[in-house]
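As you look at this complex, bear in mind that one protein chain is not there, while each of the others sits in place.
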Amino acid sequence: MKNSPALYLETENICPDEFAGKTAAQIAELHVYEGNTKSTLGKYFEISGDAGATAGETKIVVKGDVTKVKYIGMKMSAGEIVIDGSTDLYAGAWMTGGKMTVRGNIQAFAATGMKGGELIIEGNAGNYLGAAYRGDWRGMSGGKILVKGNAGSDVGMYMAGGEMVINGDVDVHLMTHAEGGKIIVKGNAPSKVAGQMVEGEVIIFGTIDVMMPGFKYVDDVDLEIEGVTAKFAHYIGDTGERHKKRKGQMVYGNLYQKI
Amino acid sequence: MTKSVTDVVCPFCGTLCDDLEVTVTDDGKQILDVYNACAIGAEKFLHSQAKDRITRPRLQQPDGTWKEISYDEAADYTAKMLAGAKKPLMYGWSSVNCEAQSVGNEIAEMCRACVDNTAAVCHGTTLIAVQDIGLPTCTLGEVKNRADTIIFWGCNPCHAHPRHMSRYSIFPRGFFTGKGHKSRKLVVVDPRVTDTAKMADIHLQVTQGQDYELLNAFRVAIRGEWLPDVVAGIPKEKIIEATNVMKAGRFGIIFFGMGVTQSLGKNHNIDEAIAVTKDLNEYTKFSIMPMRGHYNVTGSGEVLAWQFGYPYSVDLTRGFPRYNPGDTSSIDLLNRGEIDAAFVIGSDPGAHFPISAVKKISQVNSVCVDPHITPTSGVSKLHVPVAFNGVETGGNAYRMDNVPIDCRKVVDAPEGMLTDEQFLVMVRDRVKKLKGVA
Amino acid sequence: MAKITLNLISGRTISQGVAMEGGKEKDLYRKACGIIEMDDADFKKLGCWKNTNVRVTSPYGTVIVKAQETSQGPHPGVGFIPMGPWANLIVNPNTYSTGMPTFKGVPVEVEVAMDQPILLGVELVQKACRGES
Partner (left out) sequence: MAEYIIKNGFVFDPVQGIKGEKSDVAIKDGKIVKDVSKSAKVIDAAGKTVMAGAVEIHAHIAGPKVNLGRIYRPEDKLFTCTPTKGIERTGSGNSIPSTFKTGYEYAKMGYTTCMEAAMPPMFSRHVHEEIRDTPIIDEGAFPVFGNNWFVMEYLKNNEVENTAAYIAWLLRATKGYAVKVVNPGGTEAWGWGLNCLSINDPVPYFDITPAEIVKGLIEANEYLGLPHSMHIHPNNLGNPGCYQTTLDTLNLAEGYKAKNKFGREQVMHITHMQFHSYGGENWGNFESKATEIMNYVNSHKNLTMDTGNVTLDETTTMTADGPFEHHLTGLNHLKWANCDVELETAAGVVPYIYSPDIKVCAIQWSIGLELALLAKDPMRCFITTDHPNAGPFTRYPRVFKWLMSKKARDERLNTFKNADKVIAASTLGSIDREITLYELAQMTRAGPAKSLGLANICGGLKPGMDADVAVYDFNPDKPLADPEMIETAFSRAAYVFKSGVQVVTHGDIVSIGNKRTLWVDVKVNDNPQVMRDIKEKFLKYYSMTQANYESLGHHFVPNPFALEVDATQV
């Protein structure tokens, strides 16, 4: 990044699928938007090196201050992106494959509707990480997300598949409306955990200030989570929500809290 | 001699009472009295007559004083500001008729602006919830004619919608509710003992910020599953009692307000309340309705939706509509520093936004279109006073239950004053020239 | 000087509605909205009489309003400021990416500030925007 925008920049074109098969000069011509004003990547970024023939063979390293840049890696299907710092909204949103690493923090709506691939955030993640887009009942359905710091609210809303690990704390509304998938939180979750969950698995190592009344304690179980074996209190829920039956058995969401 | 205007529609709140009677001098210039209105509605009509009213656009000078300018100059200023901005915000629209909203949307599309209405700080989270799980609702006449179980959750109609209870929800005798008040059970959920709560058969004084938990407990109780002894400060027994009342009725409805839309949980509170309503339809008939605030915030959502597809927080900067509250919503746009111009009409963010957002408005070029002097006009570069909608001009509006009612003009605006629509048309025609649109 | 901690709620009142329509630059609007409603018990804790000017401070700002006994209580530990500029100087602007600030449920500290003036609605906001409060 050489010139930072006065407002914010929308750069869905910073994506292996868009770079693939292009030279640095061609990449510099790809469009970006600052508000309603169209311009080119080249105006804001200095671009060096050529892309691979395909997205899979393309690795993008984003340097400089991109804290006011949205949509990096949106819809990426293959290849790799490394952001050498922090970035703004929609990082890796709707990604279906490939790998994206963010050395700093990301803001809200990262990995919205993620179908596949891998997203690693070394700092903190914002709200609605791996959640569904507004109105959609099809949230994150595949792929892996690792957050080394904390994550915000509404993480994994409408999650249907895939896996998330958050080393720090999360804010309210974890895995709301989930119909599948798995989230591991090494830190604490304040409240409103797994509300309206139909199916899925959430594992909390830390504290939960207020447990949802729809979660019922079943028993204590020993689990091995990422190499750590420990005793967990096992809850099922949301008992207020509808649930499928399999082989005559009601299928609930499962919540495990380390004792 | 005086003449009386009947079937007048009150342009204050979403209850949109349409049975007002206003007597005016027969030159049609002076309002003498207002009948059937609540205290707020009456004041709305009578204040329009205030002698100290501003009647011409004013440009704020560097020293904070105001310089009167013509509507033409004001339209030039506004058009230049909107056409020149990279990401202008056009906010408000909730005390404006649908015809003016439509012109505003056209300007926004040409200028590639962000358009948002007061749902942003009122029932925006309701709309998010509706988008997540739907909304079983009805018109207010259904409540009047059928409802025997009324729940007010986080709303206080005694204060915010004063005639709601007498016209629709508690007192009226409807087709199947001939005994009026006696034929209805009232449940109120509120952390305060509000004047509405004082009338309730059952008042649940919920711990503030735990509505989501309590609503979840309602669903658990309806399904007869295990419950903790106390949820959100309410003993299990009271929760079960309340849900039994709700199941027992033949037609119930939940009215909810900003107590749930603005508290922790936000859209999820509504989401869960709608889920409760949906669940109850397995046992009886149940509906749910947001208590919309501004008289035509609902209309703004309707017009935006049929023209652009989204009910609020619409971002047109890329030439087509995009929507995602948290990104395209006014408070976030302002707090994140995403916009470079602000056009405010038919609402007062200066008074009703958190101060951090108001500061951002004061730091960019800004135009405020409002008949009143307000905190917003006070921090705007240009203040354009206009005729009062629903008093000095008519136009369509949508009630809280989405029923459209065409407002009536009662008196003339002061000599030479324009309506919102007239001013917006002047701005639109100038923007067309600036943008070279045929 | 005594300080108490309350959970702040803002919301509509009928006098707020009437005063708003009457003009936000007027004294009536200040009388309607430049107030905090508290329980009698909390007055005792604070050790002051009703209708005393107090400073209300949250993590997001501070404002002077008149402390009044609540008409819609009891709600121990809860303070109520009618929606308007005074409340909005101290509410939580965090939207949790929903677009909606957290107008309700803000932890605040209340302390007596007898000698401090309560500003009119419009000037309050103007001053705040100029960074004078």
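Chains: A, B and C, in written order; residue numbering restarts at 1 for each.
Heads up, the rule we're going with is that a contact is a pair of C-beta atoms (placed from the backbone, for glycine too) under 8 Å apart; a residue touches a chain by one contact, two chains touch by 3 or more.
Please read these numbers as outputs of a predicted model, since none were measured by experiment.
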item	value
Among shown chains, those touching the left-out chain	A, B
Omitted-chain contact residue, chosen from B:79, B:120 or B:133	B:133
Hidden partner chain, touching residue among B:12, B:45 or B:323	B:323
Absent-chain contact - pick from B:53, B:80, B:236 or B:285	B:285
Identified contact with the non-displayed chain, of B:23, B:55 or B:307	B:307
Footprint left on chain A by the chain that the document does not show	133-137, 242
Absent-chain interface as seen on chain B, which is shown	6-7, 9, 18-19, 98-99, 102, 109-110, 127, 130-142, 144-146, 167-168, 174-176, 250-251, 278, 281, 284-285, 287, 301-303, 305-311, 316, 318-324, 395-396, 398, 401-406, 438
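The rule we apply is simple: only the chains that are shown with their structure count from here on.
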item	value
Pair joined by more contacting C-beta pairs (B-C or A-C)	B-C
Cα-centroid distance, chain A relative to chain B, in whole angstrom	34
Gap in Å, rounded to a whole number, between the CA centres of chain C and chain A	39
Residues of chain B whose C-beta touches two or more other chains	128, 264, 325-327
Shared-contact residues (touching 2 or more other chains) in chain A	108-109, 127-128, 172
Interface residues, chain B side, partner chain C - complex	12-13, 38-40, 43-44, 47, 50, 64, 120-121, 124-125, 128, 156, 158-160, 162, 191-195, 197, 205, 208-209, 258-259, 261-264, 266-267, 293, 313, 325-327, 329-332, 335, 348, 350-359, 362-363, 372-375, 378-379
Chain A to chain C touching residues, read off their complex	108-109, 126-128, 152-154, 171-172
Residues of chain C that touch chain A when the two form their complex	96-97
